[in-house]
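Our next item is subunit A:
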Amino acid sequence: GKKEQAEETSSGNNPDAKTIVVGTGSSYEPYCYLDENGKLTGYEIAVLNAVDELLPQYKFDIQIFEFKNIAVGIDAGQIDLGAHQFEENDERKEKYLFSEEAYTTYDNYVTVAIDRNDINGIDDLAGKKVKASTGGNNVAYNLEKYNEKHPDAPLDIIYSSETTEQLISNLENGTYDGTVLLDRNVERYNEQYGKRLKIVGKPFTNSNTYYLYPKGAAELQKAVDGALRKLKKDGTLAELSIKYIGKDYTPKDE
Partner candidate 1 sequence: MIELRNIQKTFGRNQVLRGVNFRVEHGDVVVVLGPSGSGKTTLLRCINFLEKAEEGFLRINNQEINFKTASRKQILDIRKQTAFVFQNYNLFQNKTALENVTEGLIIARKIPKKEAEERAREALKKVGLTDREAYYPQQLSGGQQQRVGIARAIVLNPEVILFDEPTSALDPELVGETLKLIRKIAAEGITMIVVTHEIAFASDVANKVVFMDGGMVVEEGRPQEIFTNPKEERTRQFLRRILPENDYSI
Partner candidate 2 sequence: MGPFFSRVFEYFPIVLRGFPVTVRIVLTATLAGLILGTVLAFIRIYKIPVFNQAVLLYISFVRGTPQLVQLFIVLYGLPLLVVKTTGINISRWDKMFFVLVTYCLNEAAFFSESIRAAIQAVPRGQTEAGYSVGLNGRQTFFRIVMPQAARIALPGLGTSFIYLFQGTSLAYLIGIFDIMGQVNAIGARTQHYIEGYVCAGIIFVTISVILEKVLYRVNQKLAYGGGK
């Protein structure tokens, strides 16, 4: 029952509306996840619905895929728009089209166990074990980039995809010395598991998230960008961010 959610808010009264298959995820709270009733919800969904509302020529059909499989679906030509807090970089831009308009800020910080005082920034992690995961957004990418720039004092990047609880325990017992997380995610984890993590130093990366399209979807991209701009301007986007994520994490145009 994933299609109904899309239909109830989309501008479904236009019979000529073109159906756009939107791929999003189901396991990234508070962006896209299932609520207690099994209903797909979150910031991504709310923003998509708001965008859909503004575009009578399109009808969004929101479907759930695992993060990596959204890209695969786009490659296969079966997904028209991916929405899963995608960050852009040059390599990705070669293969895919990103929205011009960013819709969330995405600032990552070095994160360590709360009683760990020897690490105050990324440089302190040189030679130490830093946890990252493949198939995610830009963290691993930027850590590898960091190592390329610091070949003399590289990080020991360990790839893993454990559950939150495992991650916290491993940071505590020293299996990992640190990792890189969104500040707001660290807050959430601390809410769930007691204050056991902290962020240190200045942001490791400042970036934003975008929608992901196949190359050649410029028309759709333009239209969605337009809608996003409108939502930013009238404050809807900020509202949604506060409602779902807790604070206003929408990018402010310089």
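By definition in this document, a contact is a pair of C-beta atoms (placed from the backbone, for glycine too) under 8 Å apart; a residue touches a chain by one contact, two chains touch by 3 or more; residues count from 1.
A word on the picks: all candidates are chains of the complex that A comes from, given by their letters.
In this text, all values refer to a predicted model and were calculated from it rather than measured experimentally.
Peer 1: Please find, within this complex, the candidate from 1 or 2 that touches subunit A.
Peer 2: 2
Peer 1: Where on subunit A is candidate 2 touching in the complex?
Peer 2: My answer: residues 2, 26-29, 33-36, 38, 63-66, 69, 72-73, 76-78, 163-165, 188-189, 192-193.
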